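Apart from one protein chain that is not included, each protein chain of the complex appears where it belongs.
Which chain is which? They are A and B, in the order written, and residues in each are numbered from 1.
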Amino acid sequence: MSEISIQREDAQRMGFFTDTTVCIGCKACEVACKQWNDLPADGAVFRGKGSYDHTGQLGADTWRHVRFIELLEPSEIAREEAARALANGAGGQLPQIPASELAEAGAGVRSEEIPDLVSMASQEVDVARAVADMDRWVFMSDVCKHCTNAGCMDACPTGALIRTEFETVILQPDVCNGCGYCIPSCPFGVVDRSHDDGRASKCTLCYDRLEDGMEPACAKACPTDSIQFGTYEELVNLAERRVAKLHEKGLDRAYLYGAGDAPENAIAGGLGAFFLLTEPPERYGLPADADSPIQQNVVPATLAAMAAAFGAAASVAALFRFRARFLTGMAVAAAGVEAWRS
Amino acid sequence: MAEAHPVGFRWVMRAKERGAKIINVDPRFGRTGSKADTFVPIRSGTDIAFLGGLIRYILETESYFKEYVRHYTNATTIVSEKFADTEDLGGLFSGFDPETGTYDRSTWMYEGGEVASAAGTREHATQAFTEKTGVGLLEGPLHRDETMQHPRCVLQLLRKHYSRYTPEMVAQICGIPEQQLLDVARTLIANSGRERTTALVYAVGWTQQSLGVQIIRAGSILQLLLGNIGRPGGGIMAMRGHATIQGSSDIPTLYDLLPGYLPMPRARATQLTLDHYVAANRAEKGWWSNFDKYIVSMLKAWFGEAATADNEYGFRHMPKITGNHAHFPTMMRAVDGGLDGMFVMGQNPAVGSQNAGLMRHALRNMKWLVIRDLNEIESATFWRDAPEIQSGEIAPEDIQTEVFLMPAATHVEKQGSFTQTQRMVQWRDKALDPPDDARSELWFMHHLTKRVIAHYANSTDPKDWPIANLQWGYSEHHEGSVPDEPSAEEVLKEINGYTVADAEPLSSFTQLTTDGSTACGCWIYSGVYADGVNQARRRNAGDINAEGGWVSPEWGWAWPANRRILYNRASADPQGRPWSERKKYVWWDAEQGKWTGYDVPDFPPNKAPDYRPPADAKGMDAIAGDEPFMMMGDGRAWLYSPSGLLDGPFPTHYEPVESPVPNLLYPALSSNPVAIAWDRPDNPVNIARDPRWPVVMTTFRLTEHHTVGGMSRTLPWLNELQPEMFVELDPTLAADRGIVDGGWLVVETSRGEIEARAMVTERMRPLRIADQVIHQIAVPWHWGYSGLNTGDSINDLLHLSGDPNTTIETTKSLTCQVRAGRRRSPETSTVGEAPHGHVDVNHEHPSEAPKLRQTHTP
Partner (left out) sequence: MPGSRFQKLRSLPVTNRVVDWGMGPHAVSKQTRQAGARIAGLEVTESVCPYCAVGCSQAVYTRGGELVDIEGNPRSPVNQGTLCPKGSASRQLVQQPGRLTKVKYRRPGGKDWEELDLETAMDMIADRVISARENGWQSVDEHGQPVDRTLGFAHLGGATLDNEENYLIRKSFTAMGAVQIENQARI
């Protein structure tokens, strides 16, 4: 665990537990995140591949992203139809489409994705399995993992990336100089450079909301509570019970990604935002193992950290004034929030 | 449900966590299917065959909830011997008139109940109120067989009607494997009865069919056989798509209804006076015996002091309907030059109504058009942006329609109430001012009406009486930036009702009178302002984890009388005891001598379960203490509907109007013989089994968009989630047509052709239907030519047709052809012929009545 920059008595590690078995792929989290954080839509692109996912991946303006993982297999009828077409003289990818028509078909055409009748016809399909697999359209709301060993923090030379009192990792845009070292240092590809000003950008686990005693926008909006927010310890506990329950119900392939591992095996030292998955990690675009590329080499990290200290020193004086304001402000905000909940 | 109502699905997921089984029946494997325990693929439009298969299995295995069925439904009632079933007549019921394409329903009556005041008044698509409720049908004594063995008792007729809906037949019609049908049936049976209940949830996949109402009735029959109506965790739930689409039927902007489901007066000799109108619509037995109180109180609310007993409370001045004045015939009248102008408020017919090419033609032929919306929707810019304008086929200067585009206020910029899908009325407080000249519809209607009243204030012409005497004293308030906003709460108070003498709000419709001493805008909403308190603004959820606490009776207000589950008397057994401790909801408290429970009992509060009406009993006295369905004249839920529907007393499988396969059950017929069809050159229908249209097309909604996009395609955050119009199709069909994923495809029907991106996916599965393999495509309907991202509108490819009971069109089951590539022509619709200059509006109204078309196959 890298150093915590903001201390608070009683502050606990907070995190996300994302249970993919109840996610319905509605993307409320993506929008709620953008709404709260005032992130712009970052491009309307039809991505094809038979998927409803058109936002693609996490990015500077997409701090939550729902992946759609489809593992459906051709149905028995589809397979028979393909065989019949072949028997009637269709070639592997017949009917052949003239190049001119392909050109006419416009952007987005990927000829290699023309359904292959041969493979469709010859595919071994277990009918019972195919029916059971109809539920294998899996959704996973991806987000910054708020790693225990955060590669981005280690790489950051300016101190823009810090660990908060909630042991989350946030990026301070007013410190970031846009060097981009953090981007390759994230084993999950989370951190991205903003299109506007070139500075890095990522999920803050709604640090500003946490300060006001509110849960993060994505977790609050999630209609099926696939995204759960809470103290890290409680969440891990909850998640382990959930896995056990799913195993009891026969879903043997359910497991936790990023939590509950022995320290020596923990992914990036353990993830503040961890997941319950039912498919191998790679299917979700997650590394089977991940650690900070810099963790093994303390020297560069220290150098980078020292460099950042110069910039930080300037703001020391302001902190005295800040503390007084903060405590007053907190009391008011907390009272307001409590009144709201009653 | 996960797709179009994600937050509603929150509760389904919670039920699943507690062990509930989720079964999803859909032509398309969607986000709901992804979370279902069982996904049942179905050929679109064959729902009655599927439901009929379940009904048959339940009857054949004697698995129905016998005590519930015997006491609470009309299963025991004997039907007239004049009735003949579709099994006897090759797919038609008795009473079919091939000349008019309608049924004479007098042969469908109960034995002994044939005295029907409504007999002989057959109308197409504008079914009279009396026929819906059985008013006048039950004047004779009913005959019942408690053993349910009589060959003409409803249960035996039901058994016979569905006897051929075997698993094999269902598999051939629907494409559902036999084993899967059996699995579903067994799951339903295992999860129904005293200890358990099953809920049915549907949406427009059922309603937007040529026999939509009958599909829902088939669902009702299934639920009644299983004892799942009026009980917690049971019922049939319509997932509705607009914030107050329920409210807009309750307080209807619908041509054939007045508020509270009172019928619009008809131009019939039997309905011209108030007495006649009441006599025709008031029931002798059951709740509708109160009918006269509701209409008189409504007229008092509208015409105030001018409405007196002497002038029949102004009833004779009310406009009268003569046929079908629904949206489609109205737009056809406009095409034919019969409509001066139109108000469009929060609707978008240019791309949002079916046969959109015809709709745009109608807009071009009006003198004026007033659109109220938040942005430049397609209906406001049809003269500039529509495909036929863009192509140059029609020039804007040739379009003589004058257009007023009025900026509207959003939901947070005004106060008012929405009625959500469970009849719950919820008030919204105003959070901020509308910008500049944006105004609420309340403001618009108030100030427009004031102007029209001023124009006619001194008129003595009888035709102007209603407007000159219209009660319109709503006070205006300075609200933020709006200096003269009328009071929405005052309107709600009028809807609720008040005493005429001292303007005291009523607490319930039971206080309404026939003597003009009460005024009430909508009787079913009476109580929403009880005690002078806006009950819809209540926001106390209570402890939802307490026993029965999940009813949350103090959150909002549900009509009628704040009841959350209708017919909840059925949650108790005939003796008034809960069917089980687990499913306890409303029960008879013998000590107190009243009904009690977690909800407001839907029954006369002190009527004991053992009450038996004397032979000459009238009104509510005629309903026995163990007859929960008190809105029906016989107090029973109708497995068999002697009068309620225009297309048959039992739901019967017919093919969709456009279908690639024959009707296996009734080979002589293809589609619903009494479905409404408008046979016009600009509304062509793909003939059944026409080889040019081999593919089944169904439309659907996406989570990320709303209707045709007027409230979502202008929002960047939603736009990026679903940026382009597309069509889902299965890989085999794609391979056959050379269509590649992400590339372009064209969908064609006899109305025109549209282009879209191809989404090739295993989520669409070909089905084996009899000896054919049928491919289905699924098309979202969210696109049009305005907004941040544009795309062809599927509505250009749909035809106008109607369920005979509702005039709701078919959007879910059509036929088409698909091919790779782009559109051949810049036009999407081929039906809207170019107008030759402005058609002068004549005042003859040629297409008032729909032309009827036989749908028999050759």
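What we mean here is this: contacts are C-beta pairs under 8 Å (C-beta built on N, C-alpha and C of every residue); 3 or more make two chains touch, one makes a residue touch a chain.
All values derive from a computational prediction rather than experimental measurement.
Specify the shown partners of the omitted chain in the complete complex.
Over the full assembly, the chain not pictured touches A, B.
So which of B:47, B:250 or B:827 would be touching the chain we can't see?
Residue touching the absent chain, from the options given: B:250.
Specify the residue from the set B:231, B:327 or B:583 that touches the hidden chain.
Only one of B:231, B:327 or B:583 touches the chain omitted from view, namely B:327.
Would you indicate which residue among A:63, A:137, A:188 or A:229 is in contact with the undisplayed chain?
A:229
Quick one: which of B:65, B:313, B:383 or B:588 touches the chain that's been left out?
B:383
Considering the whole complex rather than only what is displayed, give the residues of chain A touching the chain that is not shown.
Given the touch definition above, chain A has residues 2-12, 14, 19, 26-28, 30-32, 35-36, 153, 159-163, 165, 170, 172-175, 207-215, 217, 219-223, 225, 228-231, 234, 238, 242, 304-306, 308-309, 311-313, 315-316, 318-319, 322-323, 326-327, 329-330, 332-334, 336-337, 340-341 touching the missing chain.
By definition in this document, only the chains that are shown with their structure count from here on.
Show me the residue ranges of chain A that touch chain B in the complex, using the header's touch definition.
22, 24-28, 30-31, 34-35, 40-52, 54-55, 70, 72-75, 77-78, 81-82, 85, 93-97, 101-102, 104-106, 108-111, 113-117, 120, 131, 134-135, 137-139, 223-225
If we count contacts the way the header does, which residues on chain B are in touch with chain A in the complex?
Residues 2, 6-7, 9-10, 13, 17, 29, 31-37, 39, 702-704, 716-724, 726, 730-732, 734-736, 738, 740-744, 757, 759-763, 765-768, 773, 788-789, 820-822.
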